[in-house]
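As you look at this complex, bear in mind that one protein chain is not there, while each of the others sits in place.
A and B label the chains in the order they appear, each numbered from 1.
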Amino acid sequence: MMPSYATNMRLKFSILALTLEAVTIVLYAFLVVYDTGDAHGHDGSHAESNTTHSSSPITLYPMFQDVHVMIFIGFGFLMTFLKRYGFSSVGINLLLAAFGLQWGLLLQNIWHMHDGKIRVSIEKMINADFSTATVLISFGAVLGKTSPVQLLIMTLLEITIFCINEHLVVEVLKVSDVGASMTIHAFGAYFGLAVARVLYRPGLRNGHENEGSVYHSDLFAMIGTVYLWMFWPSFNSAIAEPGDPQLRAVINTYFSLAACALAAYATSSLVEKKGKLDMVHIQNATLAGGVAVGTCADMDIQPFGAMVIGITAGVISTVGFKFLTPILASKLGIQDTCGVHNLHGMPGILGGLAGILAAALGKKAGVSPGYQACGLASSLGFALVGGLITGLIMKSPFWGQPPDQNCFDDSIFWEVPEEEEENEERLTHGDYSKNKTEA
Amino acid sequence: MMPSYATNMRLKFSILALTLEAVTIVLYAFLVVYDTGDAHGHDGSHAESNTTHSSSPITLYPMFQDVHVMIFIGFGFLMTFLKRYGFSSVGINLLLAAFGLQWGLLLQNIWHMHDGKIRVSIEKMINADFSTATVLISFGAVLGKTSPVQLLIMTLLEITIFCINEHLVVEVLKVSDVGASMTIHAFGAYFGLAVARVLYRPGLRNGHENEGSVYHSDLFAMIGTVYLWMFWPSFNSAIAEPGDPQLRAVINTYFSLAACALAAYATSSLVEKKGKLDMVHIQNATLAGGVAVGTCADMDIQPFGAMVIGITAGVISTVGFKFLTPILASKLGIQDTCGVHNLHGMPGILGGLAGILAAALGKKAGVSPGYQACGLASSLGFALVGGLITGLIMKSPFWGQPPDQNCFDDSIFWEVPEEEEENEERLTHGDYSKNKTEA
Partner (left out) sequence: MMPSYATNMRLKFSILALTLEAVTIVLYAFLVVYDTGDAHGHDGSHAESNTTHSSSPITLYPMFQDVHVMIFIGFGFLMTFLKRYGFSSVGINLLLAAFGLQWGLLLQNIWHMHDGKIRVSIEKMINADFSTATVLISFGAVLGKTSPVQLLIMTLLEITIFCINEHLVVEVLKVSDVGASMTIHAFGAYFGLAVARVLYRPGLRNGHENEGSVYHSDLFAMIGTVYLWMFWPSFNSAIAEPGDPQLRAVINTYFSLAACALAAYATSSLVEKKGKLDMVHIQNATLAGGVAVGTCADMDIQPFGAMVIGITAGVISTVGFKFLTPILASKLGIQDTCGVHNLHGMPGILGGLAGILAAALGKKAGVSPGYQACGLASSLGFALVGGLITGLIMKSPFWGQPPDQNCFDDSIFWEVPEEEEENEERLTHGDYSKNKTEA
């Protein structure tokens, strides 16, 4: 082990995590209260909240839980495809999202407090969960190559920058982005790619023996894929205006994903010589339809319009995995572990463009194509600049970045069951091949 | 590899999938619109829709998502029990259901359009998901022995035939089948068994080394089992009349499944010499109570009635797995990979019979035992004839049916991680046994 790598996390991780939590609790003690009914009488909260129309404060709760499942099961298990990195994928995903939702709820609502307080409702919890999705997308780009300390720092910074951009795009520019193709998916992807560029590792140019899947790790990843696929209609409709717009968001996402799935399967088979399906494509590109229909999910694009968006996203995403990801790594020095550029980046931009087109065609009242374009540009700009700055901060060796040979391996930051280490030892000591040689 | 097997899917699969999707999108462009509130004023859609009573168009959304989970996680993971066929089980399940729901929504509603349009609501999405269940049940009968191309053809034909039978039984004959014991479960099972009969493989008479589970594949399958078990009350009540009938459907299914679980465990232990539990029984027979209570789920049979149905189904299903499945294979040439005859076939018929009895006892107003019997006969008839015809069409070697030795193996249609192939290679080259011999 080279001495320059400070990968013992004992003090720095514990202190950072507990400090962040302590600061958060103090801020909550001063700023955060329940959005209970008695508070509604004397402030203007009903003006900004879509939930006050309903008779029950938990009307949105089932959709909140769907989104919650997407964040913690969906994103977490989607990344377990790596053969030796499942603990980190699902475990660090939980850590980052648990901190991120607390931080996101603060920063998203700091702009419009009432009587100096943030009033927590189910809708605000949904938005807090959403804010963590940006970090989990970026996590996919740097998966296997970063320490928990680095990732907590990224969470803190990325959610802060996300909240600034979201406020600007949604509140100031009044851009329509109900499923957040631009403000979450494109933002999270390009933020993560910028970080990955700064953290470029020449030593991994030729790949790494652990950067691949085994049979069962691919099945664990499918748990994540299928949950994301199923609950995406909730993601795109949860904060839509109740009534017809919300119903449209559900229906459009349902059909976009169905069409996208067929496109992803067809394209996956088409780009492989023997016509076989590739799990990487199935795990990811089947979801691109959910990303791409996000911006115009609540617009009057009709089911067939959603299906056209979905099929386009499925093709683009699969082709991206096959042909673009290797080029990004070799030519631009962007090592994108999970291929977030193909699942969130390009489909997010496609979603933004579809939103501009839909606005130009008048599919939603009061939405202008020009402002939509500004929203897309702002999201990309904040993502790239924010990601570069964040990457530079994360680059310090003090944060415990793992050395190249320990990348994509849980055992550097986790206790891993002995049995597995024995296997490794056998492989390392070449017992199997030795036997073969003898034979 | 024998030259007569055309298992390279590259062009035929891609072209078929994209053609089906393209035709579907064109049909949707002409026929399918949102069921938005403004449309209700001038047509009769409220007469056929149960949802218009409610204040929100998404009242049924949580139940829709439960059904969605059953279709994609439940059916998908239930079939991952095979040691080398998990990618296909959960992956092709997703593909078939994604296409099937689009096709089912069209065909189920072509019979009663308004102003020449199909108006999509959450209830119609639930029914579309339901229609795919028939295919996924039949998929279980032929699991491991068919190509994706064959299965897409089966999806197209089976859903079409299902929609004809469903229309006849539910709309014309006014048969009561809220949980679809007859129209989905018995139909799907006997359709699949008929297809399996036509595709009979003498070469698999003595089994296949891959037709079994390993420890972790059985645990993956339990994910499917438990989700189906938990959410079955939603399946049986989702389209029930709101109010007491829907509540009865939830309660009856809850208790039927609980009683069925005890019966399945007890019977599994009883039929094995050493009294051990068998995962095949636990994964499947615990669910038979949900199938069997389907037809009379919304009827006034009281909780203990539901429990009697459940316990009967659990015993019949377990006994079927133990004694009947081997006979079907050896005597009738029906190789039923997942034992759908035991989980969906016999319990589906039991459900139909229970419905006839409940109708005769007046447990639901306006339901006649004679028409109920016609509904059961029609479902079985359409299933067997439809399955035979579909099987004959699927039998063409051009569709890429795998040769016997490649059955139950993902690697013929999927890229499979190298590590596994190495293991196979080792096993094939006999390195392990060679070592043993040397010793």
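Here is the rule we use: contacts are C-beta pairs under 8 Å (C-beta built on N, C-alpha and C of every residue); 3 or more make two chains touch, one makes a residue touch a chain.
Everything numeric in this text was worked out from a predicted model, so none of it was measured.
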The listed residue (B:Ala259, B:Ala297, B:Leu324 or B:Leu353) that touches the chain absent from the view is B:Ala259
From A:Trp232, A:Phe382 or A:Phe413, the answer for touching the chain not displayed is A:Phe413
Listed residues A:Leu20, A:Val271, A:Ala329 or A:Val385, member touching the removed chain: A:Leu20
Please output the residues of chain A touching the missing chain, sorted low to high. 8-11, 13-14, 17-18, 20-21, 24-26, 28-29, 32-38, 56-58, 61-62, 65, 68-69, 72-73, 76-77, 80, 84, 86-87, 90-91, 94-95, 98-99, 101-102, 120-122, 125, 148, 216, 220, 223, 413-420, 426, 431, 434-435, 438
Can you name the residues of chain B that touch the chain not displayed here? 62-63, 66, 83, 212-216, 218-219, 222-223, 226-227, 229-231, 234, 237, 242-244, 246-248, 250-251, 254-255, 257-259, 261-263, 265-267, 269-270, 272-279, 282, 286, 300, 302-304, 307-308, 311, 432, 435-436, 438-439
